[in-house]
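Below is one structure; the comments refer to it alone.
Note that one protein chain of the assembly has been removed; the remaining protein chains are unaltered in position.
Lettered A, B and C in written order, each chain numbered from 1.
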Amino acid sequence: MSAETEHKHAGPGRYVAVWIALLLFTALTVALGRSHLAGSWGLPVALAIAVVKSTLVVLFFMHLWDHGGANRLVLATALVFVALLIGLVLLDSATRFPLADPPTEATMRLMPPGPGAPPGVEPAAARP
Amino acid sequence: MPAAESHVAHHFPDLEVQSHAARLGMWLFLATEVLLFGGLFTAYALYRMLYPSAFHGASRLIETSMGALNTVVLITSSLTVALAFHYSRQSRNRLAALLLVATIGLGFVFLGVKAVEYAHHFREGHLPGRFYRYAGLQVPGASMFFTVYFLMTGLHGIHVIIGMGVLTWLAVGAWRGSYGGDYTTPIELGGMYWHLVDLIWIFLFPLLYLI
Amino acid sequence: MNELMRRMLFLPEQGSAYARQVDRLHYFVISMTMVGFVGVAATVLWFVIRYRRRAEGEPTPTIEPRPIHEVLFVGGPLALFLVWFAIGYPLYVRLQTPPRDAMDVYVMGKKWMWKFAYPGGPNDMDDLHVPAGRPVRLLITSRDVIHSFYMPAFRLKQDAVPGRYAETWFQADKPGRYEIFCAEYCGLGHSAMLGTLVVMEPEKFDAWMTEARRSPAVAAAQDTPDAAANPVATLARQGRNLAVEYGCMKCHSVDGTRHIGPSWLDLYLRKEPLEGGGTVVADEGYLTESMMDPGAKVVKGFAPVMPTFQGRIPGPEVAAIVEFIKTLRTDAVHPAPTPGRAYEPVPGFDPTRSR
Partner (left out) sequence: MSPSPASIPPAPADAGAPLYLERNYLNARRGLWSWLTTLDHKRIGVMYLVLTSAALFLGGIFAMLLRIELLTPGPTIMSALAYNRTFTLHGVVMIFLFMIPAIPGIFGNFFLPLMIGARDVAFPRLNLLSVYLYLTGAAIALYGMIHGGADTGWTFYTPYSTTTVTMVWPILLGAFVLGMGSIVTGLNFIVTVHTLRAPGIGFMRMPLFVWALYATSIIQVLATPVLGITLLLVAVENVFGFGIFDPARGGDPVLFQHMFWFYSHPAVYIMILPAMGAITEVLSAFARKNTFGYRAVAFSSLGIAFVGFFTWGHHLFTSGQSTVDAGIFGVLSMFVGIFTAIKIFNWTATLYRGSIAIRTPFIYVIAFLFFLLFGGMTGIALATVALDVHWQDTYFVVAHFHFIMVGGTVAGFLAALTYWWPKMFGKSYSERWGIVGATLIFLGFNFTFIPQFLLGNEGMPRRYYSYPVRFWPLNVASTAGASVLALGFLVVLATLLLSLKYGKPAGPNPWGSRGYEWKTLSPPPEGNFLTQPTYPRMPHDYDDLNPGRGGH
């Protein structure tokens, strides 16, 4: 084994350190989720912690720290595409004519009378 | 190292290019996995936006401690598989094989916990779509939470099972000394797959259990 | 000019100011397309002729582009396309934002018919009545699968998605009859899911609406000019609606396709072999009996799976469904006669003959 590869793959200490960090972050996110300290920021905070955890896994367990280049580009592209898929779908649903969304907690009371009201929906006002 | 040279296919100039190719191929495969789950995450995001309080209520019905336990189990299994790769590079094949077996064992623990949770949901009627029959929470979107929950954890579970199969094959190979030294690509790639399974779970846990 | 271009492009008539505006954009875009197409195609052909190979081993120069070339290649079309978008998008936004004073009509698509409902007023099948010169907002939904409400003369289309409402609007110029199509594929009867838009003078519409509010059934029968002269056609039409309503179409096709039950096409007066021997002529009596006691005489080759409708369908409605079955003949292209069609009849395929 050459000295160069030995250098590239650090010893087990690094893996254990990452593992401990991951356990600590898990404990943190559970504690925050249970106590509802973050309030309406609960989901963003939980997701931020998840992003930190996954970054650790990707960089050190999956060696993206050592093997950059095209590999990093591949992962980044995939993530950007997922983000845009989710983003544009949510944007569509959020900016629609309200009755054009499926009947939800927010729009059910707007459902007009007449035919085709979804089952179980008690229609109320005629015009949004 | 003549033993390693035999692993170079005829169309590659040397082992380094070959491992680079294998690693890049694996990352591309993992990218497809990310997008595969990306479709489910999209569904999750949309329905969570449409039914916020139903999702909140339904999320209370699944046991956070079980999810947290499984998170710890998967993170630990990620450590063992990373160490297996490390010791395989040092040609300590038996130790690597044992670590892989430990990873598989943790995989079984994960599936066991999941089975207990599933059994609970089946008893209570926390089921997707038309099977949903839990009287305690009857709002639009509640069954949708369990649709998304079962699809996401189910697909993830299938990946865990496939990963365990791959690791079993690798453990046998490592025990026999097929890898080691400069030629550890199969263990590296198998490990990457297992880490991805962990990675997905890191996101599933807060999204399903902690909202 | 408008009329010339419209005819050259085979566009249907223009029922509203919006349709005329869309068509103006259409002419502009198609003219630009043609100019671009002819320009590039002529250049290619000119090069092919001018620089055709005259001798083997002819030398050719190596030519590299200067930045200005690529800038022109990008900038030219980009400017053109953005102009198209800048005109087209506001028009679309206009179609998506009905005016405040619009009259509402609820539209529901289901396999395979259109149902129209007026707030506080009648329901109607297939015929949409609106007044001329007043904006009408359509709130469109579906009972089963996705349909698409399409009126070519108004350059208007909106999908009917089950479980929610989509909105769109139009304002018809003048009284007349216009086609309504279903543009989203929805199964066997997709191409027969036709409706008619009846644009009326505002006063006539108001009178019709008053009448309809008083007695929905009468209005539904009276809305068609030939209804009084041809009561059977109205009855058959009701029968078709009822057959959809009661779910008959889940098992019986109207186009000759074999399904769970025998097809209704050409069923009337057909001699059917029975399970366990014997035959029966499918006359009114047998058709009625099949609805009331389906197990009594099962046609050979079909399982006795039909539920009884005894007590579930009132007598007059049974008669209407039988009338509908009687109209289903091979020589009728459309499964049901549409009274006062907006379509020209198929020569030799006159569906009115079966009435």
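The rule is simple: a contact is a pair of C-beta atoms (placed from the backbone, for glycine too) under 8 Å apart; a residue touches a chain by one contact, two chains touch by 3 or more.
Quick caveat, the model's predicted, so the values are computed rather than measured.
Enquirer: Let's see if you follow the contact definition: name the visible chains touching the chain that is missing.
Expert: Taking every chain of the complex into account, the missing one touches A, B, C.
Enquirer: Given that one chain is not shown, which residue among C:98, C:122 or C:189 touches it?
Expert: Of these options, the touching residue for the absent chain is C:189.
Enquirer: Looking at the whole complex, which of B:24, B:137 or B:166 touches the chain that is not displayed?
Expert: Only one of B:24, B:137 or B:166 touches the chain omitted from view, namely B:24.
Enquirer: May I ask you to list the residues on chain B that touch the chain which is not drawn?
Expert: 9-12, 17, 20-21, 24-25, 28-29, 31-33, 35-40, 42-43, 46-47, 50-51, 128-131, 140-141, 143-144, 147-148, 150-151
Enquirer: Please identify, in ascending order, the residues of chain A that touch the omitted chain?
Expert: 70, 77-78, 81, 84-85, 88-89, 91-97, 100-104, 118-119
Enquirer: Where does chain C touch the missing chain, residue by residue?
Expert: 9-12, 22, 25-26, 29-30, 33, 36-37, 40-41, 43-44, 47-48, 51-54, 56-65, 69-70, 73-74, 76-78, 81-82, 84-85, 87-89, 91-93, 95-96, 144-146, 148, 150, 152-153, 155-159, 161-164, 166, 179, 181-192, 194, 253, 255-257, 330, 333-334, 343-347, 349
Note that in this section only the chains that are shown with their structure count from here on.
Enquirer: In graph terms, with chains as vertices and touches as edges, which category applies: line, ring, star, complete, or other?
Expert: Per interface graph, the chains form a line.
Enquirer: Would you mind checking which chain's C-alpha centre is most distant from the centre of chain A?
Expert: Ranked by distance of C-alpha centres from chain A, the top chain is C.
Enquirer: Distance from the CA centroid of chain A to that of chain B, rounded to the nearest Å?
Expert: Whole-Å distance between the two chain centres: 16.
Enquirer: Taking the mean of the C-alpha atoms as each chain's centre, how many Å separate chain B from chain C?
Expert: 49
Enquirer: Going through chain C residue by residue, note those that touch at least 2 other chains and give them in order.
Expert: none
Enquirer: Using the touch rule from the top, collect the residues of chain B that touch chain A in their complex.
Expert: Per the stated touch rule, the residues are 23-24, 27-28, 30-31, 34-35, 38-39, 41-42, 45-46, 49-54, 64, 68, 71-72, 75-76, 78-79, 82-83, 86, 89-90, 139-141, 181-182, 188, 191-192, 195-196, 198-199, 202-203, 205-207, 209-211.
Enquirer: Could you list, by residue number, the parts of chain C that touch chain A in their complex?
Expert: For chain C paired with chain A, touching residues are 96, 104, 106, 108, 115, 117, 119, 123, 139, 141-143, 161-167.
Enquirer: Quick check: in the complex, which residue numbers of chain A touch chain B?
Expert: Against chain B, chain A makes touches at 1, 5, 9, 11-12, 15-16, 18-19, 22-23, 26, 29-30, 32-34, 42-43, 46-47, 49-50, 53-54, 57-58, 60-63, 67, 70-71, 74-75, 77-79, 81-82, 85-86, 89-90, 93-94, 101-105, 108, 120.
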